[in-house]
Each structure stands twice: as C-alpha cells, then as structure tokens.
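On to subunit A.
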Amino acid sequence: MSVVLEVQRLTKGFTMHHLNSHLAAFSDVSFDLHAGEFLLLKGHNGAGKSTLLRTLYRSYLAQSGQALFHSQYGVIDLLRAADVDLALLRRSEIGFVTQFLVARPRVSAEALVAEPLRRAGRDAASAREEARHWLNAFGVKQSLWRAYPTTFSGGEQQKVNLARALILPQKLLLLDEPTASLDAGARAALVARLAELKSNGTAMIGVFHHPDDVAHLIDRVIDLTP
Partner candidate 1 sequence: MSLSSLTKPWQPMSYGFLDASAKREIRRKMLKAVAVPGCQMPYASREVPMARGWGTGGLQVSLTLINPKTCVKVIDQGADDSVNAASIRRFLADVSGAPTTLDTLQADLIQSRHRIPEEKLAAHQTLVLQVPNPEPLRSVQPNMSIARQMHADADYGRMWLQLYEQIVRSGRVMQGASYPAMVNGRHVMTPSPIPRWDVPKLHMAQHLTILSAGREKRIFAVPPFTRVEPLVFDDVPYKVEDHGDLTCNRSGARGFFMNEIPLPDGSSTHEISDSDYGVKTIRARDGETVEMGATWYNNGQMEDAQ
Partner candidate 2 sequence: MTITLDAPRLVKTKALLSIRNVSKSYGSVAAVRDVSATAYPGEVLGIVGESGSGKSTLLRMMNLEEIPDCGDYTLDLPEVSGNLFELDRFERRMLCAKRIGIVYQNPHLGLLMDHTSSGNVAERLLVAGERRFGELRARAQEALAASEFPLDRLDDPPRDLSGGMQQRVQLAKAIALEPALLLLDEPTTGLDVSVQALVLDTLKRLQQERQITMVLVSHDLGVIRTLADRVMVMRRGQVVEAGLVDQIFQDPQHPYTQQLVHAKL
C-alpha cells in the first residue's frame, strides 16, 4: 500500500507568555502511515494524543520535525505548508473528527452536514440528499434534520458532527475520540462507516477512550507515553 504520511521527529510544546513557561507535549515522534491503515494513539491523559492530531491538522503549530503528506498534488510538509495550501487540503483530502460540533446560528443540521460536499463542488440538491442519508444512518430523527443543532443535546450534536465529518471520503482522517457520548446504535454506524472508508483506502489516526469499539480496525498502535 502507498505511503500517505511520513512523520519524522515531530516535536510540539506550548509557550505560555503570561506564565513565562514552556510546556512540552511530545517530542521526536516518528511513524509512517499507509493508505487504508488505521493507527491508534495510546498514552495516559496529557501524553499529547489530541495534540498530535491537531498538530497534523495544523490547528497547532509544531516546533520541529516533518510531516510529509502525499497529496494528489504532490508531497507537502503539513507543518510548513502555507495556510492557503492547508485550507485546500482540509477541503479535499484531510478530515478531522472531534468530539464537538461547531454549530453556527441559524444553520440547519442538513445544511451543516451537506457543507463539505458543497465546498467540494457538489450541487445543492444531491448534497442535501446525501446529507439526509448520513443523518439517517447515524440515527438523527428526521424531525430534526431541518432544525438548528445549536439547541440539540450533546449526543444528537455529536451525530450531526460525525455525519458532517465523514460524509466526504478523505485521504487522511484524524479521529479525536469520536465515540464519546454516543449511544450504541450511532457507535455501530460510526464503526461501519470507518470500516467502509478504510477499505476504500482512507488512512486514519485515532484517539479512542474505549479502543475496543474499533479493535478490529486497528492495524498499529503508537504509545506516546514518554
């Protein structure tokens, strides 16, 4: 299988100017990831599992190292790619699934889920059709599809969030505890969708509180405990 991501000596810490202190998260992490591979990040709380995901997604800026991503446009270092390049990759090749939905006022659940498709150039009608399919798959009640998720319960919000994050097949998917606060049905739907994406070649890096849910998908484990 082809290489998707080569991470070399990745180091990240936080400088907190108001405390005049530096907090190291992890250092010198190296690994390769191939298409269709599922990598589980392990380590105790505060070992930097989520930080690593966010550093690769560039919500955090790394201190040193390299993360060479093999995109359809060529190889690019995610740590140093220009902001616009990264925005482009986020639209088309790199997905990030968090525990939290970023809902916007006055945007319906189905519009929110359809948004990644719309940004990728899909027409409004078919994007909405597919959004409804996934809302249904994750068990969001039909009566809620056109409602505003800002007022949903945590569990319902998370379902909308997953539908949105997983609607568009990506080359690289970063999963930050997606199963937290999910009921059994939604969890099963999530695992099924992940398996489907994986078999279609999506490479994944995940952080799970209860890795048992996805045990059969895991190819490799990296322990970040120093």
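The rule is short, and it goes like this: contacts are C-beta pairs under 8 Å (C-beta built on N, C-alpha and C of every residue); 3 or more make two chains touch, one makes a residue touch a chain; residues count from 1.
Regarding selection, all candidates are chains of the complex that A comes from, given by their letters.
Keep in mind the model is a prediction, meaning the values are calculated, not measured.
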* Structure fact -> All of 1 or 2 sit in the complex with subunit A; the one touching it is 2
* Structure fact -> Residue positions on subunit A within touch of candidate 2 in the complex are 14-18, 54, 58-64, 71, 73-74, 76-77, 79-89, 104-107, 115, 118
